[in-house]
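The structure is given below, and queries will be raised subsequently.
With one protein chain removed, the remaining protein chains of the complex are shown where they sit.
By letter and in written order, the chains are A and B; residue numbering begins at 1 in each of them.
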Amino acid sequence: MTKYIIIGNSTAAIGAIEGIRSLDTTSPITLFSSENHHTYSRPLISYLLENKTTLEKMKYRDDNFYELNNVTVVYEKIVKINSDKKQVYTEANKEFSYDKLLVATGSRPFVPPTKGLDSVKKYFTFMSLDDALDLEKVANSTSKVLIIGAGLIGLKCAECLQNKVNKITVIDLADRILSSILDKDASEFMQKHLEKNGINFILSQAVTSFNGNVAQIGDKNVEFDILVMAVGVRAQTELIRDIGGTVNRGIYVDTKMQTSIADIYSAGDCTEIYDISCDKVRPLPLLPNAYIGGNCAGINMAGGEMVFDNAIPMNSIGLFGLHIITAGSYIGDIKEIQVPNGYKKLFYQDNYLKGYIVVGEIERAGIYTSLIRNKTPLDSIDFDLIAVNPTLIAFEKKVRKTKLGGKV
Amino acid sequence: MAINYTYFNYEIIRNYDRCINCRVCERQCSNEVHRFDEEHNIMVSDETKCVNCQRCVTLCPTRALKIVKTNNEFRENANWSGKAIYKIYRQATSGGVLLSSMGNPEPYPIYFDKMLLNASQVTNPSIDPLREPMETKVFLGAKPTEIKRDKDGKLINNLSPHLKLEVPMMFSAMSYGSISYNAHKSLAMAAKSLGIYYNTGEGGLHEDFYKYGANTIVQVASGRFGVHKQFLDSGAAIEIKIGQGAKPGIGGHLPGTKIMGDVSKTRMIPEGSDAISPAPHHDIYSIEDLRQLVYSLKTATNFKKPVIIKIAAVHNISAICSGIARSGADIIAIDGFRGGTGAAPTRIRDNVGIPIELALASVDQRLRDEGIRDNVSLVVAGSIRNSADVVKAIALGADAVYIGTAALLALGCHLCRDCQSGKCNWGIATQDPELVKRLNPEIGYKRLINLINAWQHEIKEMIGGMGINSIESLRGNRLMLRGIGLTQKELDILGIKHAGE
Partner (left out) sequence: MKRVYVNEEWCLGCHLCEYYCTFANSNMTNMAELRNMIIRPNIRVEENNKISFAVSCRHCTDPLCVKSCLTNALSKKDGVISIDKDKCIGCFTCIVSCPYGAISVSANDIAQKCELCTNNSNTSPLCVQKCPNGAIVYEER
């Protein structure tokens, strides 16, 4: 009998539960959720506001998931861990003991301290379901919205509000939108598309100060009714940092998802892991990585053996019908392919594909992702052919036979 | 050339309400007839190139296509038909010998269709093949004339080597080169599974098919292509090809463009050189020479294999067969004038040779009259189209039949008769790997098995209906046949009575 405790109720936590239960169907699992909701898919909050999904359909697992998997859910926040005593404590100071612990606390929105921010009556972040529901209550057809941050979160927020409000302005200190995942050319392409859909941008600038419902940006004053802070996120690493675990930009975990503290594992957006596309340890906050990491942690917690050793950043984002898929790191030589109504760049170095950006024609991009993840030597395939169109015919005959000729 | 005298033969009718622009017709036509016009978003067809192989019609998922004979016609003329006129135009343009593929399509009488079978009624009741055992097995080879015993009374084995057939049908000679590797493979696999034989034709035996040797008849033709000791040893029987029904009196011709790769290797001739088989075997100029060749082959194979002589049905067929029956051959294969071919001069194919029904009847009668019928088994070919033809052939005196065209039809041939172009859309009469691929032997051999099994069942039904339960009892049993619409002369040659008699 092993006592499992999971702190967190999102993707990594669910992955861990499924990992544990694949090996251990009897030991008790207790899950602590700081949000008072059934596990839900966080990225769906913008779709909710667009009525493309419902509260019911947003659930990441069915209602009976916890029951079927014999998980006790406690809707309380954990504030402290004692790794010597192997206990965790809630806000009300209730204690619970564990044999194996998973920290899957995710991240929280980062609000940069700006002069005059306290004079703003209310600002919103766009991270949790509650954030989205709050925003929905106030947005109306006269609202002027100012979004700080032209990243994934900020733009998804802009997209879902676009036909509900009067005007949307997005501001970012970077010289281009989606600066963390796109290069200049792809950014420009996307920006034009968003501007055609009614989004206004102010780039290479920051808000110098707020005054009530006016933001001072350089020598311009921008009025707003709704202010959304979508500058970025910070991994919630306090629980581990406070007890001396290795923490940098996220909780450090090895390929078995173990933290530097015995019997404590971590997975998801709160961690930093080894990125094989650039050979560095860094946060890779994407849902697939959270699930796979959580699953891997769960299996190891239950006494199994699994590693997650091919993590890379990946993104799939659609904005106003234009899809972008990116993966890996943009280092090395560049192969740019001309595509109609789109954009495609492949990055390669030392005979490996390191990363790619595809805008528009996203079909079969997963074949590129597998080249990065599997570290496929580019001289073993017809790279010129696959660059134009991701196909399996670019692989040698005997490789094709392994991929397609039998059970995988 | 200034004026195109030849109008195309076929028109392609495409139902545009059904056509979904899937382009399978374009992709699958080796004659490049169909094309997708991107600008107008419509399929267009160039009927001048169409040979009516029906590939596009068969594959079209919405049945949007049909091919019809063009009704662009010359003025009616019972003597100078459109066909006859076009052939003049072609020769005036090319100056060459007209070539055709497959069997004689002209409307000569088909004697099989003028013979009727008997059935039992009151006396000698019918036999039901589903309830009672029926023997369709035959043995081909010389039958001994007497039982010999040794001084202790034990039987002496004086049997010559025989071929055992589960059903009295075999696959005719079609050379590797005229048909594809996959076609040969289908025939070989089917022959093995059915317990019958297929014939290599004059192209030698591909090394991959040696494993089917026990069901293979290896052919020694006048060009001796691919003939070496291992080749002779690998088969179950050796067939000396003197002639072929489609082109009696001349040899074979396979153009150099088809002699590549494995075809060249199997025939043992250089790539690109035309494979021309001479008209006679240059070592057979008399019946004594034939006997010598027969015994050379038997010696080379230790007298373990029966030797077949294949000849075309010509005017003095019975005298020729009488000579062959005394030459030491075990089986005579007679190929009637309807026999198929990969390519033959049109005039020879359409005008030389005689019907197999008449040839068979006269040979069988002559050999019986001379008391040498048991020296040989008779196998006939030359358009055996269905199981009724098989039954009638056996009743006229054959021991078994060879089927050629029928087998190719089972494999997918649509008798478009454009084999000589090498662009067979069904993967049969081609060496182009892209086209050969279209005949998947796993599918092909099953279709051949289906055909033979179906015919076997029908044969059992027909002979059961006559009150006979074995092929042996049908062989040469002319009383089971009656002629209809035949002259007295024809009835006499066939040795049958007229219906009503």
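The rule is simple: a contact is a pair of C-beta atoms (placed from the backbone, for glycine too) under 8 Å apart; a residue touches a chain by one contact, two chains touch by 3 or more.
Note that the structure is predicted; figures quoted are calculated from it, not measured.
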Q: Consider the whole complex, including the chain that is not shown, and state which of A:Thr2, A:Thr30 or A:Thr53 touches that chain.
A: A:Thr53
Q) With respect to the chain omitted from the figure, which of A:Val120, A:Leu203, A:Val339 or A:Ile362 is a touching residue? A) A:Ile362
Q) Of the residues listed, A:Phe32, A:Tyr66, A:Phe124 or A:Tyr291, which one is in contact with the missing chain? A) A:Tyr291
Q: Identify the residues of subunit A touching the omitted chain, counting contacts across the whole complex.
A: 15, 41, 43-44, 47, 52-53, 57-62, 287-288, 291-292, 295, 314-318, 321, 323, 325, 327, 362-367, 369-370, 373-374, 385, 390-393, 397, 400, 403-408
**Q.** Interface with the undisplayed chain - residues on subunit B
**A.** 17-24, 27-28, 41, 59, 61-62, 64, 433-434, 437-438, 440, 442-443
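Here is the rule we use: only the chains that are shown with their structure count from here on.
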Q) Where the CA atoms of subunit A average out and where those of subunit B average out, how many Å apart are those spots? A) 71
